[in-house]
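For this view, one protein chain was removed and the others were kept in their places.
Our next item is chain A:
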Amino acid sequence: MYRNRKLTPALLAVLLLGTAALSACGNSNGNAGTSAGPSPAAASQAPSADPYASLPKEISGSIYDRGQVATGEGSYEENRWTKYINENSGVKVNWVPIPRNQEADKFNVLIASDQAPDMMTTFNRDFIVRWADEGAIQPLDEYIDKYSTSYKKYLQEHPELKPYLTLDDGKIYAIASMRPARANTAIFIRQDWLDKLGLAMPTSVDELVVVAKAFRDNDPDGNGAADTIPMAMSTAYTAITDDWYMARSAAWFVEDGKLTQSFFTERYKDALAFRQLAYHESLVDKEFATDKEFSRQKQLWTTGRSGIYFSNLNMDNTITELRKNNPEATLAAVPPLSTKYGTNGYEVEVPNHLLTAFNKNMKNPQAAMEFIDWMLDSGWEPLTYGTEGVHYQLKDSIPVTTDFDKWKTEVGYASEYRLVQQEQQTPEYLVTRAGDSKDDQDMAALKSTIIKNSETYTFRKDLPYIPPVAEYASIAGQFETKWKEINTRMAMSNQTPDEAVEELRQAWNSLDGDSVTAKVQAWYDANKDKLK
């Protein structure tokens, strides 16, 4: 007991001291916040002085970590290509890896703790909107104008990029180049299985179901066991099945001039119904719900237990693995499938590739612009093709890969560092570029078909990007967990689509969704002309 008495005053004293220090801390924080503001303004007041000329040409940049760098190659921070960049660009770049599937939290933590790199690169335009809103990044118009030559010219040649880089205040907040290929999602099917069972390539969703049922029942792999799970998923499964019915989850659609969340269109019910059917008919893995990283799904596909893979244009890795287990496997890309609503193409991505924003507190934007110019001019080429004579040979000025496996380990991951590039993946280019490797050639042929499909079929997307409406951004995340839950539960139960949509409606209402819809509608009405 007495110990307490003695300690309490001591504790109090420390606490008092603490409060004093605390307020000191507070002050310094406040100052830092305000002093960060004026520095760019000061820069603009005295342009002739060139405030950056004397600074070391050193910047930091984020880099998506997809775990593709082999141990022998080093790490995302340091490998042959980061060395190449530092030696050739004239700018030293320190890379900060961002785990690809955790970019939201990683970026938020870095920014909130004032440790964000000078250049932040993402595919998600929503982040750019939010960062600009929070004051974490700065407008780039002046920098592009003053310090860039190549990118400035590139932007003039590609005016279609501008709306994606510009925010509501009319200023450019991100740097990006055109996508090498805009096709994204794809379904791959085992052509050898179709042939074996005498089935035709499906052209409608109903035919796909017939094919899947045949795969399930008729032992296409000929192992004498009824162990085929016809369809393997990836992150693209929900997206593709939604897109068949032109009702991508959480996308906004213009229905009779009114903006509507996809969930509340009639079409969404069909997407729900399909996923339920697939589950109850055992056309998909019944344990998909616990396969959060889709590793089990990938395994089903690469070990030849599945014959239809809902995936993406870039599934190069799985084809090699699949061939290791089933050397005879031949693949085909499923064309866009028709439903009672017509035929919707596979997802066509926005025209811009990676978006790079500049940190508000960056020291040397001039060096960053010079780096961007260098990357756009010549830097991107070796990062795409490797070194001439080692990884490729020029044939009719198209670099043909000589050793696919070597290229894959040594160059495959490098494309991540191309903040801007000028690669255009046309079907002809892909086929020519593929070297002697059968996997490489087959993959190029598949990609060509997918890209051709993406050019012939239109993909319904009513808004080019997620509406930058703060009220929507603040509930979208909460609502996402809800709709994912309802979707998963519905697929696994006997709930009717109407009941599921009713549940979605309640979740939307509890987040005050209708007032958000009104705000998004207002934004749409104000920007309608710019969006077309």
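Just so it is clear, a residue touches a chain if its C-beta (ideal position, glycine included) is under 8 Å from a C-beta of that chain, and two chains touch if they have at least 3 such contacts; residues count from 1.
Here is the rule we use: contacts and distances are computed from a predicted model.
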Answer for the undisplayed chain, UniProt naming, from "Heme exporter protein B", "DNA helicase", "TIGR02186 family protein" or "ABC transporter permease subunit", is "ABC transporter permease subunit"
Filtering A:105, A:195 or A:498 for touch with the omitted chain leaves A:105
Out of A:72, A:198, A:224 or A:477, the sole contact with the unshown chain comes from A:477
Residues on chain A facing the left-out chain by the touch rule are 2-6, 9-10, 13-15, 18, 21-22, 25-26, 29-30, 32-34, 36-37, 104-105, 108-109, 111-112, 130, 133-136, 286-287, 289-290, 292, 360, 473-474, 476-478, 481-482, 484-485, 487-489, 492, 510-511
